[in-house]
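A short write-up of the structure that comes next.
Every protein chain but one is kept in place in this view of the complex.
Think of it as A, B, C and D in the order they're written, each chain with its own count starting at 1.
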Amino acid sequence: MLAFRRPQELANPLVFFVMAVSLFPLGVSPEKSFLAPAAAGVVWVASLLATLLSLDALFRADHEDGSLEQLTLAPQPLFILVLAKVFAHWLTTGLPLILLSPVLALMLHVDESLLGVLMLSLLVGTPVLSLIGAIGAALTVGLRVGGVLISLLVLPLYIPVLIFGTGMVQSAAAGMDYTATLAMLGAILALSLTLAPFAAAAALKISVSN
Amino acid sequence: MLAFRRPQELANPLVFFVMAVSLFPLGVSPEKSFLAPAAAGVVWVASLLATLLSLDALFRADHEDGSLEQLTLAPQPLFILVLAKVFAHWLTTGLPLILLSPVLALMLHVDESLLGVLMLSLLVGTPVLSLIGAIGAALTVGLRVGGVLISLLVLPLYIPVLIFGTGMVQSAAAGMDYTATLAMLGAILALSLTLAPFAAAAALKISVSN
Amino acid sequence: MTGQTPLLEAKNLQCERDDRILFENLSFSVDPGDVVQIEGPNGAGKTTLLKLLCGLAPLRQGELFWRGERMSQARPQFLSSLLYLGHKTGVKALLTPLENLRAWCAQREDVNEERMMAALETVGLAGYEYSPCNSLSAGQQRRAALARLHVSSAPLWVLDEAFTAIDKKGVAQLEALLREKANAGGAVILTTHHSLHLSGEVRRIQLGAAS
Amino acid sequence: MTGQTPLLEAKNLQCERDDRILFENLSFSVDPGDVVQIEGPNGAGKTTLLKLLCGLAPLRQGELFWRGERMSQARPQFLSSLLYLGHKTGVKALLTPLENLRAWCAQREDVNEERMMAALETVGLAGYEYSPCNSLSAGQQRRAALARLHVSSAPLWVLDEAFTAIDKKGVAQLEALLREKANAGGAVILTTHHSLHLSGEVRRIQLGAAS
Partner (left out) sequence: MWEAFKQWFHRWGSPKWFYERSLVWSFWLGWGAMILLPIGIVWGLAFAPQDYQQGNSFRIIYLHVPAAILAQSCYMIMAVAGFVSLVWRMKMADVVLKCAAPIGASFCFLALFTGAVWGKPTWGTWWEWDARLTAMLILLFLYFGVIALEAAIEDKITAGRAAAVLSLVGVVNIPIIKYSVEWWRTLHQPATFKLTEKPDMPVEMWAPLLVMVIGVYCFFGYSLFLRSRNEIIERERRTLWVRELLAKEGKV
């Protein structure tokens, strides 16, 4: 039911992710003493930006070729279709990022014991990014103002995720208990999983009728 | 001759820029001792990413509505039209970034004496980003694989600009002479100014004929 | 109105866009077996009317009924009985005609591969089933969308400029298909600037200043 | 061939796409005053041929001459004598029809505002000059592109499906315009699936299996 994508499209956010992470030591400072504490944050910021970048494509092509009209006229409830699309988006964006994050974290001299926590935080966090992003993408899809308007809408909602996600890794680095933060992230995930598909479906209907 | 843009479109890369910069202290660490040395690099990385994000739109809309065909059939040489478009892109992307950078740099506790150097480095560097970016945008314009393929093509070429740009600020911060780096950046600008429009025009012709 | 409840009934529809009133007090009903052509010059509001009927544009004034029930209640049934083809057809440029058809069917009817292949052959895409749509000609892309008509069992077809970019043979074939549909008890609402050559009656609804 | 050098001459054009040979050994010439219609069913290669002629697709085999000179040499002159309108017209959705026309003219001819306004009025967009094109109907958007014909002095027009989405009155008007152009010594190459009702002679080039 999901649109098949080219394998290449899958690689794109990943490539961006890798590049954004590697830009950081280049642009700022390549020293270990500097990189190690910043690393988890950098990986998080980069995956957030990578997700953001890929959002624009989520519904845009569908809108331009008229698939979106067909989608809203399909007999299934729209939010289910949206959920399926978001899930596909996460599979092609979030999941590869998670799988690649340990490699990049190592390049930034993250302590090996923290890799697990970092991946866990991403595992809970990235679906939220996809879900919230879908709302932004749905709201902006009719507008030709370029994908960056999405950033404006979506980034404020991403910030809590970012704070909890990096907070989790930082607590772990400080040797503290991070389950409370994890629970918080989990709660955000549950919340957005129940609400975001409806919001995105509503936004899509509005965008289509314009 | 240049396509008029909506004022909103102009704001978008700026918004992204501001957000990417503000994400950094949120995601990594808000401490001054940490931020100050990193700040110039962060501003540079953010403006690079903002430019990158805006590239996708450079020719895409033109391609989709057929303007690109009309452009390649215009009696003027294509590279001049490309140059005009790139200049417009820089005016709407690079220039606002430069104007805004001191504010953000101050937010990241950059030493005030360095602001001038930072702006100078951006002033010479961002046109290069627009010029090189145009090649990437022109090469990928026919392809529906989403704007992130551009990153793959363009980021490797951005890295030297980034290194010299931040290098300039770092030398200044260390109290060293930065004119050599500035000269290097200037040379890159001259090189890309003479070559990039032709490369982009050639790439556009190729993309249109597909 | 006959004793039978009409498939779709519109009452007192009104539409204005940017202060221009496109139509007012538009009432009509569509029965099984009808072919209804919406006519009018460019910008008369044909597309807008079709979108209103399908619920793609918000209905600001007037009422719609599906098999006698208010549209707001009957929407799920309505959607599963509707096939809409707009100016833009929703054919994905990167997918092949077959994949496009399959993706479309997956959300609607249960159609097996053979019927899909047969439908593509009927619309003249034999040999192109596996080429991505962006390497097809304008008319072939439209045909890839029209293949849906050949697998659809929806009782109501709403077609906006379905003849665009189709060659003469294709147009004749499509006209035959529409008539067949109507004879089988379906209903078709369409717009076109071609002159229709349909055997049998076509009801016309005129919008805007007659041209 | 007459004594006069033809405007455009094509010799032995060949085109294949994905292993299918669309046309081979296609030679023809277009003289001032000619209206040439490229005919053929969907996918016959009409669009491809027009693109080849304009240099929008790479010419892999065959030769083109512009006023007797090889195209590779005469390209600048050719471009300034050409008006091409493809399936996609290059009308910017965010700009108004007037801005679109102005932007197009800026790259080509020197046309004053009044003529532009007059052209827009002629194509029936009076009152829509200042609405952004994405709030126009499909046909009105095409008309916004067709307005270029009314301000153009280019001796060669290449029109791909110029009648798409245009209503009957618009089609008649456009046909008259084309004939006028030809009578004034211009040349028109076009494709369409409508039956042309042009007074005077139309030369036809048949591509693909006749349908």
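Rule of thumb we're sticking to: a residue touches a chain if its C-beta (ideal position, glycine included) is under 8 Å from a C-beta of that chain, and two chains touch if they have at least 3 such contacts.
Since this is a predicted model, take the numbers as computed values, not measurements.
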The listed residue (B:Gly142, B:Gly165 or B:Pro197) that touches the chain absent from the view is B:Gly142
Of B:Leu53, B:Leu114, B:Leu155 or B:Leu189, the residue in touch with the unshown chain: B:Leu155
Kindly note down the residues of chain B that lie in touch with the hidden chain. 132, 135, 139-140, 142-143, 145, 149, 152-153, 155-157, 159-160, 163, 191, 195, 199, 202-203, 206-207, 209-210
Touch rule applied to chain A and the missing chain gives residues 6, 8, 11, 15, 19, 22, 25-26, 30, 32, 106-107, 109
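The working rule: only the chains that are shown with their structure count from here on.
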What is the distance, in whole Å, between the centres of chain C and chain D, each centre taken as the mean of its C-alpha atoms? 30
Measure off the straight-line distance from the CA centroid of chain A to the CA centroid of chain C, and report it in whole Å. 38
What parts of chain C, by residue number, touch at least two of the other chains? 87, 93-94
Out of chain B, which residues touch more than one other chain, so two or more? 6, 61, 64, 144
Touching chain A in the complex, chain B uses residues 6, 8-9, 12-13, 15-16, 19-20, 23-24, 26-29, 34, 37-38, 41-42, 44-45, 48-49, 53-54, 56-57, 61, 64, 144-149, 151-152, 155, 159, 162-163, 166
Interface with chain C, chain D side, in the complex: residues 17-18, 40-48, 87, 124, 128, 131, 135-140, 143, 161, 164-171, 193-195, 211
Under the stated contact criterion, what part of chain C meets chain A in this complex? 51, 54-58, 76, 79-80, 82, 84, 86-95, 99, 103-104, 106-108
